[in-house]
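== chain A ==
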Amino acid sequence: MSETSPRVGLFVTCLVDLIRPSVGFAAVRLLEEAGCRVEVPAGQTCCGQPAYNSGDKADTRAIAAQVIEAFQGFDYVVAPSGSCAAMLRHHYPTLFEEDPKMAAKARDFAGRCHELLSFLVDVRQVTSLSSEVRARVTYHDSCSGLRELGVKAQPRQLLAALPGIALEEMKDAEVCCGFGGTFCVKYPEISNKIVTEKAAAVEASGAELLLAGDMGCLLNMAGKLKRQGSQVKARHVAEVLADLCDNPAIGESADGKA
Partner candidate 1 sequence: MESRAHSFSANAHDALNDAQLQKALGFVKSGFIERRRQAADQLPEFEALRDQARDIKNHTLDNLDFYLERYEAQLQAAGGQLHWAATAEEARAAILKICQDAGARLVTKGKSMISEEIGLNGFLEQAGIDVAETDLGEYIIQLRKEPPSHIIAPAVHVTKEQVRADFLSHHKDLPPDRQLDDPPQLVAEARQILRQRFQDADVGITGANFLIAETGTSVIVTNEGNGDLTQCLPKVHIVIASLEKIVPNLEDTATILRVLARSATGQECSTYTTYSTGPKRAEDPDGPEAYHVVLLDNGRSGMLGSAFRDVLRCIRCGACMNHCPVYHAIGGHAYGWVYPGPIGSVLTPSLIGVQEAGSLPNASTFCGRCEAVCPMRIPLPKMMRHWREQEFARHLTPTAQRWGLKAWAFLARRPALYRVCTGLAMRSLAALGRGRGRFRRLPLAAGWTDHRDLAAPQGASFQSQWRRGLRAKVRS
Partner candidate 2 sequence: MSDARARILAKVKASLRAESRGPEAVAALEARLSDPQRGLVPARAQLDAAGRLALFERMARAQSASFDHLQDLADVPAAVSRYLKAENLPAKLRLAPDPDLEALPWHDESLLTVESGRATGDDLVSLTGCFGAVAETGTLVLTSGPTGPTSLNFLPDTHIVVLQADQVVGPYEDLVARLRAAYGAHVMPRTVNFITGPSRTADIEQTIQLGAHGPRRLHILLVGAKAAPARD
């Protein structure tokens, strides 16, 4: 392993891959600026959370085996998502209790997996960035990243390194946004109540831009803010850190018209 220029496999995540590729490009830029050689192995689709959280262990195992296979040989596996990274890092090793060989592979794989922001700060020790984005922002702590991976200080540290960014903490930043994967469509009314409160907290913070590290949360919160006619925009924090904010924010059109 080359510590000065490690080989990083980018785990894009299905939501970034399909709905907001600019986050993937932002992640690549950040990783390259941190001295990594980034590759995007083909054959990656999904981390398997939907199957896992619905109790479908067989499909989860099959998907996990596929992911582990696709990402062989990398020094690190990095995902711009706390929930996907937690799946790879914490849950994959628990899937193969009856298969010691696979379990060992999964443990080895898991040890190399990281969420993007914690990778940049804790592993690559990034302390400065050259992004010139100017905005008053607030940050939502996505649950998996926060509670399973301890991602809390790192995004804030990186944002603090940007002279153009002012961070306004919202009330209850650590409270769930109500997405919860399939939860938001299985129990839409309950999810709506939770995201309505989150949207109110975002508005009350006075920020013009909502940031977070998980696309699921962002789609949920941005969708609610837009439905309410809010002027607050939403982006993945990687876009701001990588200075890739030329394109429309989440749910915005190219001309910015409502």
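Selection rule, in plain terms: all candidates are chains of the complex that A comes from, given by their letters.
What we mean here is this: a residue touches a chain if its C-beta (ideal position, glycine included) is under 8 Å from a C-beta of that chain, and two chains touch if they have at least 3 such contacts; residues count from 1.
Please read all numbers here as calculations on a predicted model, not as lab measurements.
Evaluated over the candidates 1 or 2, chain A touches in this complex the candidate numbered 1. On the side of chain A, the complex with candidate 1 involves touching residues 12, 14, 16-22, 24-26, 28-29, 40, 42-46, 48, 50-57, 59, 62-63, 66, 143-144, 147-148, 175-176, 178-195, 219-220, 222-224, 226-227, 242-244, 246-248, 250-254, 257-258.
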